[in-house]
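Note sheet for the following structure.
Note that one protein chain of the assembly has been removed; the remaining protein chains are unaltered in position.
Chain lettering (A and B) follows the sequence in which the chains are written, and residue indices restart at 1 in each chain.
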Amino acid sequence: MKMRNPQLNENGELQHLLTIEGLPREVLTHILDTASSFVGVTEREVKKVPLLRGKSVFNLFFENSTRTRTTFEIAAKRLSADVINLNINTSSTNKGETLLDTVDNLTAMHADMFVVRHAQSGAAHLIAQHVPKHVHVINAGDGRHAHPTQGLLDAYTIRHYKKDFTALSVAIVGDVLHSRVARSLIHALTTLGTPDLRVIGPQTLLPTGVEKLGVRVFHDMNAGLRDVDVVVMLRLQNERMRGPLLPSAQEYFKYYGLTPEKLALAKPDAIVMHPGPMNRGVEIDSAVADGEQAVILPQVTFGIAVRMAVMSILAGN
Amino acid sequence: MITTLPEAEALYAKLLEQLRPRVRPETAMVGIYTGGVWLAERLHADLDLRVPLGAIDISFYRDDFHQSGLKQDIKRSHIPFEVNDRHILLVDDVLYTGRTVRGAMNELFDYGRPASIELVGLVDRGGRGLPTSAQYVGETTEGPAGPMLVLDRDASGRLSLRYDDERAQ
Partner (left out) sequence: MKTQIQNGRVIDPKHGLDKVQDVYIAEGRIVGLGTAPDGFRPDRVVDAKGLVVMPGLVDLAARLREPGFEHKATLQSEMHAAVAGGVTSLACPPDTDPPLDEPGLVEMLKHRARVLNLAPVYPLGALTSKLEGERLTEMAEVRDAGWVAFSQAERPVVDTEVLWRALQYAATFDFAVWLRPQDAFLGKAGVAHDGEVATRLGLPGIPSFAETIALATLLQLARATGTRLHLCRLSTAEGVEMVRKAKEEGLKVSCDVGAHHLHLSEMDLGYFDTHCNVMPPFRSLRDRDALREGVREGVIDAVCSDHTPLDEDVKQMPFGESEPGATGLELLLPLTLKWAQESKLPLVKALARVTCDPARILGIDAGHLGLNAVADVCVFDPEGWFKVSPETLKSQGKNTPFLGYELPGRVRYTFVAGHLCYEAA
């Protein structure tokens, strides 16, 4: 029965960033435009602005990810916020305190913003529905559901190199089933008007009804990459390389790894993206990862500016 | 509300004449978005300054962020010269409370330590809330306290002033 978009406050402004799905194009464009201004800041001698002075940002990571946590930490610090990092191991038998107990405790310490990563889809929504009105929640990845800042930084990168979304072919390759990155990017690009979105992978790595998200499904990578402008490679988790979903990393690389030969099927000026960390020789050949068409490191740089933009827009609403 | 509005182009001419004897070719100029940049673009060309023009958007330095949030359509600040030890002319269209100037100076200092900053404004409408004053002003006028005085630029680049009753300061 809770049907109001849980990301918006009563004025229709962005209160939390939980998922890209359902956000209007103007909101996404505003975030990307603001990020562009922050890119200017990050290129300066002093890479800091005073916007969030006196605010406390809690990085609440129930799933370990030093890399993502660091990018949020840098973003918050460049906005002059105080940053508190908490890595909470849920796999331990710590059954006593519930997720919301933890959140209540931190709220009592005057948190202004939570950056949440959790292995369960919907965890950030749960927290957002629970916190007091002045607190903002940013989803830094919940289960397989969403990783909106990653989707936004991917969109930012694509816009940076390709300028216009409305004439692009974008292929997302690999483990879409478990990927919150893929889901968020698909929502971002469909909202921004990308006409040709493709997902490429074996049936075992594509979720049921994925075409309902507005993508075309390819199992043959050679067919799927033909004439695309952007190739987004997804990370394949170690534990999924051998088992019921895939027989081996070698076979996966042979059919779904991005090699220079396969990349040659895309447009000559196609860019290659990867959310990191990469498995070289599993989903991507080093020759591609280090090649001229890869924009994987710029993604990381833009990621900071995008997160600064999201944090400052939320904090201002 | 009947108020005589100053004629922007006439003020511009006055301002230009004030500045002309005071600038040296190595003087740097920075405009504050949006009106200040329009003004600075004209001054920079008319004064034939050699140092490329800088432009700043002070949105990230506003002291009212926690009340009003982040505005739409923020421009990227761009200072294409070394700030350290530079004499800088900071240009804004309408000088009022001084808060914008404070934000702009804070931002400039994040680029380096200038030798000096002088303030240039087309109109000074009084009402200062912070201890800032302009060195070069087209005209000082005591307008109505409520509505915001804004600078417009038409397609031909002509500047004009008007009161915007929608936006109270």
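Some notes on this structure:
One rule holds for everything that comes next: a residue touches a chain if its C-beta (ideal position, glycine included) is under 8 Å from a C-beta of that chain, and two chains touch if they have at least 3 such contacts.
Since the structure is predicted, the reported quantities are computational estimates derived from the model, not experimental observations.
Contacts of the undrawn chain with the visible chains, over the full complex, involve A. Touching the chain that is not shown, out of A:G143, A:P202, A:G276 or A:P298: A:G143 (per the contact rule at the top).
Touching the chain that is not shown, out of A:H30, A:K55, A:R69 or A:H118: A:H118 (per the contact rule at the top).
Contact with the undisplayed chain is limited, among A:H30, A:K55, A:H136 or A:R180, to A:R180. Think of the hidden chain as still there; on subunit A it touches residues 1-3, 6, 21, 98-100, 118, 120-123, 125-126, 130, 142-146, 180, 183, 207-210, 212-213.
One rule holds for everything that comes next: only the chains that are shown with their structure count from here on.
A separation of 39 Å divides the Cα centre of subunit A from that of subunit B. Touching subunit A in their complex are the following residues of subunit B: 57, 59-61, 65-66, 68-70, 72-78, 106-107, 109-112. Taken in their complex, subunit A has these residues touching subunit B: 13, 30, 33-34, 36-41, 44-46, 48-51, 312-313, 315-317.
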